[in-house]
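A single protein chain has been omitted; all remaining protein chains appear in their positions.
Labels run A and B following the written order; every chain starts at residue 1.
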Amino acid sequence: MTTSPVKLWRRQKDVASLIGKKGEILLWTIIRVPAKSFVDQAPYPVVIVKMQHGGNMIGQLVDWQQKDLIIGKEVISVLRRLRTEGKEDVIYYNIKFRPL
Amino acid sequence: MSGIIAYGTYIPKYRLKLSEIAHVWGKDATEIEVGLRITEKAVPGFDEDAVTMGIEAGKKAISMAGIDPASLQSVYFGSESHPYAVNPSSTTLGEYLGVGNNYFAADLEFACKAATAGMQATLGLLNSNAISYGLVVGSDTAQGKPHDALEYTAASGACAYILSNKESEIIASILEMSSFSSDTPDFWRRDGARYPSHFGRFTGQPAYFTHVLQESKNLLAKSKLKPSDFSYCVFHMPNGKFPRNVAKKLGFTDKQLAPSLVVDKIGNPYSASSLMGLAAVLDISKPKQKIFFVSYGSGAGSDGFVFETTKAILQKQKNTTPVSKQIVDKIYISYQAYLRQTHII
Partner (left out) sequence: MSINILGTATTRFGELWKISPRALAKEAMINALNASGLKASDIDALFVGNMLSGILGNQANLGSLLVEELGVQVPAFRIEGACASGGLALHNGINSLLAYRYKTVLVLGIEKMTDHNQDEITSALMAAGSDDERMAGATFPGVYALMAQAYMHKYKVTEEDLASVSVKNHYHGSLNTKAQYQSLITINDVMKSARIADPLKLLDCSPISDGAAAVVISSEDNARKIKKPVYIIASEVATDTLSLHDRKSFTSLSSVVNASTKAYKKAGIKPSDIDVAEIHDCFSISEAIATEDLGFSKKGEGAKDITKGKRTLFKGDIICNPSGGLKSCGHPVGATGIKQIVEIAEQLRGEGGMRQVEKAKIGLTHNVGGSGAVAAIHILRI
């Protein structure tokens, strides 16, 4: 996955505008065999969320317990570290979801 | 006169019981809990850091203030766990909060008093009318070395305060402030070192107590007030014992101190510690109450403030998630999960 600071910078305003938005879980799964960048976070849920402000988003679910993994569960978008990057790489932040 | 117009706090959801830590290292859990007067501490999620927590707290403060984030004209971010050694947390925070580009910004470090120092700097800008609104954030994901005494207390959290010179919006005026500073190497972390070092009992009397007590005496003298003039007092909380001792020494009662003692249930979130205690007090204050506040940062120094609440606080208290509510919104984790989440394994 990219480690470019340019991409991080280019996405800022869009990402900033998506923090703190509510939605409900449409679908969920638990990723147990992750891609390289996410190896140290697995297992973790990935959810498709129907956003209150319209459209759907996909994201990691954080601060979760098994009882949160239900279709219809209300969630809110938060900003978190995307993954554990290399020691010299720029730090990526991304939208994730937290159960309400 | 300037003061606080809004505040926001964030405590991560996870808790590690001190008894769990004690069990791993073969220590007596009760002895430790009684000695430190802490039962559990707040642990960050795997993907949380000082900036992400600062954004959570900052958003809440902006919501309480009811202002456009672009009206903020300064951002000072105090932490001892800034994500970068060189790259400003303050502007990352500013960007994701929507502050725009026209603001003073800097990152501060002074152990646990980095953010209160930021408040004093902001007050300088406000009282000289260089700005109208300023944001100060204290946020830390404090690291404790496994098997070290600090492992029991090093915790995580964030506080955001918006200060202004707009009288009608102030919920707590700042009547007085001062600072007591020295070069006292009680607790330090070299560049590149993962964990801080500390000098055991030297962190007590010559460090915490000397600075907090002296600053407190100076502040009382400067403001011409006595402890009994205050409804509440707040001190930096490296553990549950020190603030209780210092309050007693100064002549404050248990009742004045109690509401601020968040440390018992969340540990010490460093730059957010004293500010979290202050927020817990502001959550329950009535108008026209005086609050005595002295922080402490190792190395060392103490920042003191005398606050007085206003009528405006009642309305704004309704627009917040109280500290007490966040304290009980928790998930207990194991020691192993704690090691994973704090990236030790």
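Here is the rule we use: a contact is a pair of C-beta atoms (placed from the backbone, for glycine too) under 8 Å apart; a residue touches a chain by one contact, two chains touch by 3 or more.
The structure displayed is predicted, hence computed values, not measured ones.
> Give me the visible chains that the unshown chain touches, in label order.
So, spelled out: the chain left out of view touches A.
> Identify the residue among A:Lys36, A:His53, A:Lys67 or A:Lys87 that touches the chain left out of the display.
The one listed residue touching the chain not shown is A:Lys36.
> If you put the missing chain back, which residues of chain A would it touch?
1, 26-39, 41, 44, 46, 48, 55-60, 71, 82-83, 94, 96
Note that only the chains that are shown with their structure count from here on.
> Approximately how many whole Å separate the CA-defined centres of chain A and chain B?
Chain centres of chain A and chain B, defined by C-alpha means, are spaced 28 Å apart.
> Chain B touches which residues of chain A in the complex?
12, 15-17, 19-20, 40-41, 62-63, 65, 78-84, 91, 93, 96
> Spell out the part of chain B that touches chain A in their complex, as residue ranges.
Residues 12-14, 45-49, 51-52, 55-56, 59, 83-84, 92, 95-98, 331, 340, 343 of chain B touch chain A in their complex.
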